[in-house]
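Every protein chain except one is present and positioned as in the full complex.
Up next, chain A:
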Amino acid sequence: MLRFIVRRLLLLIPVLWGLSVALFLWVRALPGSPAQALLGERATPEKIRQIEIALGLDQPLYVQYWRFLEKALRFDFGTSIQSSRPVVEEMGRRFPATIELGVTALLIAVLIGIPVGYFAARRHGTWLDQLSVSASLVGITIPVFFLAYMLRYVFANQLGWLPNTGRQEARMLDVEHPTGFYVLDAIVTGNGPALSDALLHLVLPAVTLATIPLAIIARITRAAVLDVLNEDYVRTAEAKGLTARTITRRHVLRNAMLPVSTTIGLQFGLLMSGAILTETAFAFEGVGKFVAQAIPSRDYATLQGFILVIAALFVLINLLVDISYGLIDPRVRVR
């Protein structure tokens, strides 16, 4: 098992290296340049030249790449030209927000999606099953920005139950955030009002971000449970006279979780792209919003740094999925 993990971690090196080259070239292939984006209408050839020299963009590509790589290995991704702060500092501020949002969304998706899928399968062919299938279709197809504004309109503007945007109320500004995970910080410092404030701010963005993964997880669970219910070993379990509860938990769900866990791992990528829209719609200061803004401002350093870290996270999360797969299924257990 340990060897497997080490091997997979070593594999991360060529993956990230290849990605760094592709990313490096991709951001430079975008039309325009950081200097132009920065200067806008005031751009003159001399000023552009000055800024390019300052940013090192006048050097040949391989020199630029080498400088980037050298610094990146020391976990230094340069300075964001959007915010004039080091990219690493921005990461420290923004990744906690997005991870908090993503984990909450994934929890919602898993905790609702799996039971819905399971009950739909158990009531296969009934109106409940059909309802869940069509509801999940709506969940997959509904545009994120539309859902976001609908939720804001109903629950924030009309009913006033939940905050409209952001991560915290203005009166919470002086609350300390040692880790940047607001929920975690509030729990650690035992600050009740800050905790409820942070949680309330998470509800709408997390629900918005969760809809697509929830619908997908529900559908995959339903299909997987239907498959497993037809397996001979479930009939064997029935023939043993086991209670319905034991059969469900030990024989049905455990086997059905195999495809579901793969899906959950793949949802992470979806969550990251969904986060861009969701965070923008809810003015939620996270990774998605920052990266989305980095594209029009040609913020090379931010794009390179953030996307590399996101890719590394994606690979790590899928490694976790593979490990959990081995825990569930002895046939793919690695030695």
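The rule we apply is simple: contacts are C-beta pairs under 8 Å (C-beta built on N, C-alpha and C of every residue); 3 or more make two chains touch, one makes a residue touch a chain; residues count from 1.
Note that contacts and distances are computed from a predicted model.
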Listed names "RNA polymerase sigma factor", "ABC transporter ATP-binding protein", "Heterodisulfide reductase subunit B" or "Plastocyanin", matching UniProt entry of the absent chain: "ABC transporter ATP-binding protein"
Contacting the left-out chain in the complete assembly, out of A:Ile5, A:Leu57, A:Leu128 or A:Leu242: A:Leu242
Touching residue (missing chain; options A:Gln82, A:Gln168, A:Thr208 or A:Asn255): A:Asn255
Option from A:Trp26, A:Trp161 or A:Tyr233 whose C-beta touches the chain left out: A:Tyr233
Interface with the unshown chain - residue positions in chain A: 125, 231-233, 235-244, 246, 250-251, 254-255, 258, 328-331
